[in-house]
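With one protein chain removed, the remaining protein chains of the complex are shown where they sit.
Right after this comes chain A.
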Amino acid sequence: MNALIIAPILIPLATLVLTLLARRHDRLATFFSLAGATALAAVGLALVVFAAEGRILASQAGSWAAPYGISVVIDRLSAAMVAITGIIGLATVVFALARDDDPARSRGFHPLVHGLLVGVCGAFITGDVFNLYVWFEVLLVGSFALLVLGGGKRRLSGTVVYVVLNLVATMMFLLAAGMLYGASGSLNMALLAQAFAAGEVPATANAAIVLMLTAFSIKAALFPVFGWLPASYHVAWTPISALFAGLLTKVGVYALIRIVTLFWPDAGIAHDVLLWVACATMLIGVLGAAAQVEVRRILSFHIVSQVGYMILGLALATPLALAGAVFYLIHHIVVKANLFFIGGIAARLTGSERLAAMGGLYAHAPWLAILFAIPALSLAGIPPLSGFWAKFVLVKASLDASAWIAAAVALVTGIFTLLSMSKIWNEAFLKPHPAGGISARSAAGLRPALWAVSALAAMTVAIGLGAGPVMDYAVAAADQLAAPQAYIQAVVAAGGR
């Protein structure tokens, strides 16, 4: 059982080492990378099966009891996040098989992707605040190198913004972890949650939590600290920016959900602030997208706007709203990564990602038009796709909580999202190509990319049509989040031998 708990960290770590050792043999490295990503997805799904029964898997590093050993905890939310991380990792590696002469398609790609996955999975399963900081750093180092991979002025300038602002956020988190330890004498999330619930922590610990939430807000790209995201995501190589778009901000969202539900489970002033932040994030993000004229820059602003929905679920703090946030996380990661993938294919076929220079895709590649329509309509929340159920639950939860403004903002944001998607549709797909025609040859070697995109589109449809079981899982995950006692008990019971 312990092996399965730690597997989400060990598998990408082993894959990182193997791909690094095999870096001179492209085929072997690619094989290791594919196998590692497949194994991670399989372990994630196995964890979901275990977690679905309602058990919380917990383990202590080195079998030391709770305050001394580092806790690893997998509840329903963590298991789902690990599974979705494995799936997006696999899609990224498969997409990168497509022929592409971007300089980023290099030997460094596979080890760095798995290095990033180590950090992401570690952040999802740790039960220790300082350990969370370490995993954030691991994924940060991987993302720095991936962002700039391939070089060139453009990527370097995007990386400068990304590096500086993420370093500042990380230091704020470290400072908060230090303050929290100084105030409470513990860094174990479960024990801290127990102390918070019993009122045994001094008020200064709350200041540390506020600082920590600010740091996570930068990571999750919430209003007003989202500026780094649209300034950097569009410069990377297509599979890399899709991987970032799918996973990285969501690690920040996950950390926000985890910390707020554990330490401040009852709705308070922090939830009110988060509610306003969520509304502003949704609206400003989608308005920012309206001003953009390049595919990936439009999609980057939509990441910001969509993160607002998840935080709306967290801010309302009712079980239904939390379930909506969890459902939104699962749905959004798949859809957003897929839109970045499809944007990359469209840019490659038309020769540009500027909307003005694109066109003719509907006539030339109707299959791509269908593949684009599925995640695009899902993002906007058109039934019966996955985004509809996510938005439906969140709007219903807002109405139940009498948060009329939040419900209105969520609906308006949905309409603007649809406008934005139809802008891409009109410009890139319907309009004739400005330079005359699309050369059929540019599609050569694209097949693996289409496999990845089709699989993710199928997942979106499946989540939409089979929303019942997924929503049941999300509701059960939200119940665990809303009642942290089970989480605390699992960690305490997993003490040393």
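Here, a contact is a pair of C-beta atoms (placed from the backbone, for glycine too) under 8 Å apart; a residue touches a chain by one contact, two chains touch by 3 or more; residues count from 1.
We take it that contacts and distances are computed from a predicted model.
J.: Pick from "Aromatic ring-hydroxylating dioxygenase subunit alpha", "Cu-processing system permease protein", "Sulfate adenylyltransferase subunit 2" or "Na+/H+ antiporter subunit C" the UniProt protein name of the chain that isn't shown here.
T.: Listed in its UniProt record, the absent chain's protein name reads "Na+/H+ antiporter subunit C".
J.: Among A:V49, A:V164, A:I370 or A:A462, single out the residue that touches the unshown chain.
T.: Once the missing chain is taken into account, the touching residue is A:V164.
J.: Can you tell me which of A:A14, A:L28, A:A61 or A:L174 touches the chain that was removed from the display?
T.: Checking the options A:A14, A:L28, A:A61 or A:L174, the one contacting the hidden chain is A:L174.
J.: Which of A:S352, A:S378 or A:Q480 touches the chain that is not shown?
T.: Of the listed residues, the one touching the omitted chain is A:S352.
J.: Tell me where the left-out chain touches chain A, residue by residue.
T.: That gives, for chain A, the contact residues 99-103, 130, 133-134, 137, 140-141, 144-145, 148, 150-161, 163-164, 167-168, 170-171, 174-175, 177-179, 181-182, 187, 231-232, 234-235, 294, 296, 347-348, 351-354, 357, 439, 441-442, 444-445.
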